[in-house]
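Omission of a single protein chain aside, the complex is shown with its protein chains in their original locations.
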Amino acid sequence: MSNILEIKGLSAGYGPLRVIHDLDLIIQSGERVGIVGLNGHGKTTLFYAIAGLTHWQRGSIKISGKEIGRTRSQGPGRYTHIVVKEGLAIMPQGDEIFHGLTVEEHLDSGAFTSESWKNRKQKREEILEIFEPLKKLIHTPVGRLSGGERRMVSIGRGMMSEAKLYMADEPTLGLAPKIGKGVLEALLKIDLKDSAMIIAEQNVALLEGKVDRIIGMHAGKLKGEASSSLSMGLKN
Amino acid sequence: MNDIIFLIINGITVASIYGLIAVAVSITWSALGLLNLSYGFIFSFAGYGAWLAERHIYGEPIFVMFMGIAAGIIGGIMVCLIVFIPVHDKPNFTIRGMIGTLAVSLIGGQILLQNFGPKAKLLPEFFGYGKIKILDVTLTADKIGIICSSILMLTIVVKWMKSSRRGLEIRAMMMNPHAASIVGIGVRKTGIYVMAVTGAMTGLSAALLSQTYYLSPFSGLTPMIKGVSIALMGGLGSVRGAVIAAIILGFNEALTTKFLGGRYVLMTQFALIIIVLIIRPRGIAGILDKAREA
Amino acid sequence: MNKELAKNFFSCKNISIDLGGREILRNINIDIKPGEVLGIIGPNGAGKTSLIEILSGRYKQKTGDVIYKDQVINDKPLYERARMGIGRTYQTPVVPEELTVGETLKAARQSTKPYLPVTDAEYAADLVKFKVSWDMANTKLETFNRRKLLMTSVLMREPDIILMDEPASGLINAEIDEIDNTLRMLSKEMNIAVLIVEHRIELLETIADRVVVMDAGEIIAEGNLEDIINNPKVKEAYFEG
Partner (left out) sequence: MSDIKTKKRKTWKNPLAVWGAKGGNHEVPTPEWKNPHQIWRDTKAFKVPTTKIGRFHYEYKSSNHGEKIWNRLRWWPTRRTILWTQGVYNRKSLKPEKIRKDKRPIFWFLSLLALAIMPFILPDGYKNSLLTAGGIFGIYASINLCWTLVIGTAGIFSLATYAIVGMSAFLTTWLSINLGLPWWMLPMIGMFVGLAFGVIIALPALRLDGFYYGLLTLGLNELCRVFITTSHAFGAASGGLYGADTFVNDNWEPMTQTIVQYYSGFALLIAALFLFRFVDGKRIGRILKLAPEKKEAFAEASGVNYKRARVTVFLISSIALGFIGGFYAAYYRGSAFDIFSFHTVIMGLAMITIGGIGRADGAVAGTLIIVVLDRVLVELGPYRYIIIGLIMMFTILFLKNGLFGIRKQFRDWRDKKKGEARSSRLERGGEMLPEQATEIDNKDEIYRKRYDKMQREFLKTLICDEIIEEHKQKPLGQHSEALERVCYYFRRGAMNDKYVVKCEVPFKKYKIMALSGVRGRSPRLVEDKIYDTVEAAYHGLFLRRIQDLMEA
């Protein structure tokens, strides 16, 4: 058991707006963590902060012991690819897909380490096993897929590389409940081994009992993980 | 009849050279969102690189040609470092990028003028002086060489874009730069690849054109304007469109020269472009451009 | 003019659209009377936004007609519809950055002939309780005031119908109450028809006279809110599958 993600005293935001307040989080290998919270309480911003996509951040973020946090303001996305290469697999919210690539190419684009690029065929097979409906669509441009299929492709893209940390941002958002459940189940099927996974979700019921622990997020702070009876008492 | 075929071959020869620049403009625009108007400078830079290589290193024509390509790559990377990398995340990037590349071509042209003087230089013939006769038409080795080498270059680039990992990265970045950074594709690094490849294409066209015409500090200007207008007609961002447009304009050039006279070439050309653009505002293959609607 | 059309105030018939090969809307029929508040709800991706874009004239529908006061207005662009009395607001209005509030309202007053006097702008601002200094730069306004600025610009032309795209998203409760009050006044006292697109049911509870539920590009239910909530189809689309 080693610490995959170690966040200490992280604050992040956009301009004068501070979204994440002094947040501490440790995630160990093999863990599957759910982060629940309402819209606008900083779930996506937490992911963005890890990926270096916020406007500014303070504090330390370590991925397997390597410091990737930056204590200065940053151009959005300027350093993201460097951070991602440390072993992040981000499955972003919304339509962050490449419309013109086919499903096959799209999956390949997720394989950013040279090793996973070499094994991409085999990986692709594995992912297609999980997402059955994509098998028929392998040569279709992603732009033509429906919302659920797009989400599958986007999650599959994240699964292509041997990441240390998978981060899925609201995988069920905007999907019909049935499809959403299917997508979530696929996420839970990923064999973690030495890596870890964070799933952000608005709907607690979907994650309950399926992940190792659930952390609440409220107004930029983590709640509920602190096991004191006080906050547990307050939760209900 | 003979005349027309001869002219058409001429047209294709010209089209293949300008087509290279057009494809370069197209790729840069779609991959980086940069309207690179410094290809004129890169063109002259590559030409002088080839000329210097011929003078000082080794005079073998094919070697000179490759040196031209190498110089084009260097020029492309230079423009990328000077303009694209500092500017790409600033607001109003498109206008900034365009004016920045114009400034580069202004400075670069003047520096070339300072170092080499206004006198025109000539490169050696790369493909010898052989002639082939097919169906009453004499083809010089020169023309065959130009057409073949530019087609070869295009094929290599397209193939590379289609199948290699870098190509995949470039195409991914064309479509959604933000998502690309999320999957670990760096804008800057990809920018350098793109500019190097397009620089190589410009370098080849510079070497090919300078052997038939001549080389001067500002000789890249006309090819660039032609290349840009071909790219425009084909629809910025589409390689296929650029190739089709290059062929159409090549024919147009040949036919206009034949029936109206050489000085009407530009006029018919622009009339053609304007008509195409008014009918299809995004050029011949404009639909593909939807990927980058920023 | 046939009789079928004659009773129309604002309606659309058999609207369909597809974007990039995907069908977004299929045979949508909506009818709204003066002074009525019609809510359109549906989960994300149901096509609500596309519908409002078609009704206001920013997208062009593939088939079907939009009818306003017995006139087919398919070919009218947004600004012309705005001049005819179809107001439209956006979820997150992008306010012009270079102008101050006063200049924005002045430009809106002078958008077309007849130019309106400044009192009209003041009246419209008063209607939506838009109370900021008119010397303030637009960029300094918060979301709610941005929406009010747009509402003011729209209301000063005295529209007969307003199409609103998620007017309550991102607001705190007190502000939602204010919107509630404003809309009630506009619809009940000034007889302006209001069409609201929203994806949360609870917000429409108090204001909407009638609700249309959309899912995957189709209308699945229509009627007053209580019936709708008990409708099994709606339950399936909205709550659990």
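To keep things simple, chains are lettered A, B and C as they appear, and every chain counts its residues starting from 1.
Criterion: contacts are C-beta pairs under 8 Å (C-beta built on N, C-alpha and C of every residue); 3 or more make two chains touch, one makes a residue touch a chain.
Only a predicted model underlies this, so the values are computations on that prediction, with no experimental measurement involved.
Trainee: Omitted chain: which shown chains does it touch?
Mentor: Within the full complex, the chain left out of view touches A, B, C.
Trainee: Going by the contact rule already stated, which one of C:D70, C:D126, C:E142 or C:D177 would touch the omitted chain in the full complex?
Mentor: Going through C:D70, C:D126, C:E142 or C:D177 one by one, C:D177 is the residue touching the chain not shown.
Trainee: Tell me which of C:R26, C:K106 or C:R184 is the one touching the absent chain.
Mentor: C:K106
Trainee: Touching residues of chain B against the unshown chain: what are they?
Mentor: Chain B touches the chain not shown through residues 35, 82-83, 86-87, 90-91, 94-96, 98-100, 102-107, 109-111, 113-114, 221, 225, 228-229, 232, 236, 263, 266-267, 270, 273-274, 277-278, 281-283.
Trainee: Even though one chain is hidden, which residues of chain C still touch it in the full complex?
Mentor: 56, 58, 77-80, 82-83, 87-90, 93-99, 103-104, 106-108, 110-112, 150, 153-154, 157, 173-174, 177
Trainee: Touching the hidden chain in the full complex, which residues of chain A are there? Just list them.
Mentor: On the chain A side, contact with the omitted chain comes from 11, 13, 15-18, 21-22, 55-58, 73, 218-219, 221, 229-230, 233-234.
As a working rule, only the chains that are shown with their structure count from here on.
Trainee: Out of every possible chain pairing, which has the most C-beta contacts?
Mentor: Counting C-beta pairs in contact for each chain pair, the top pair is A-B.
Trainee: From the centre of chain A, which chain's CA centre is farthest?
Mentor: B
Trainee: Could you put a whole-Å number on the gap between the CA centroids of chain B and chain C?
Mentor: Averaging C-alpha atoms per chain gives centres 49 Å apart.
Trainee: Using mean CA coordinates as chain centres, what's the gap between chain A and chain B in Å?
Mentor: The answer is 41 Å.
Trainee: Averaging over Cα atoms per chain, report the distance between chain A and chain C in Å.
Mentor: Computed value for the inter-centroid distance: 35 Å.
Trainee: Two-or-more-chain contact residues of chain B, please, as numbers and ranges.
Mentor: 290
Trainee: Which chain C residues touch at least two other chains?
Mentor: Residues 20.
Trainee: Under the stated contact criterion, what part of chain B meets chain A in this complex?
Mentor: So the residues of chain B touching chain A come out as 89, 165, 168-169, 171-172, 174-187, 189, 288, 290-291.
Trainee: What part of chain A is in contact with chain B in the complex they form?
Mentor: 51, 53, 75-78, 80-82, 84-85, 88, 90, 92, 96-101, 105, 108-110, 112, 117, 157
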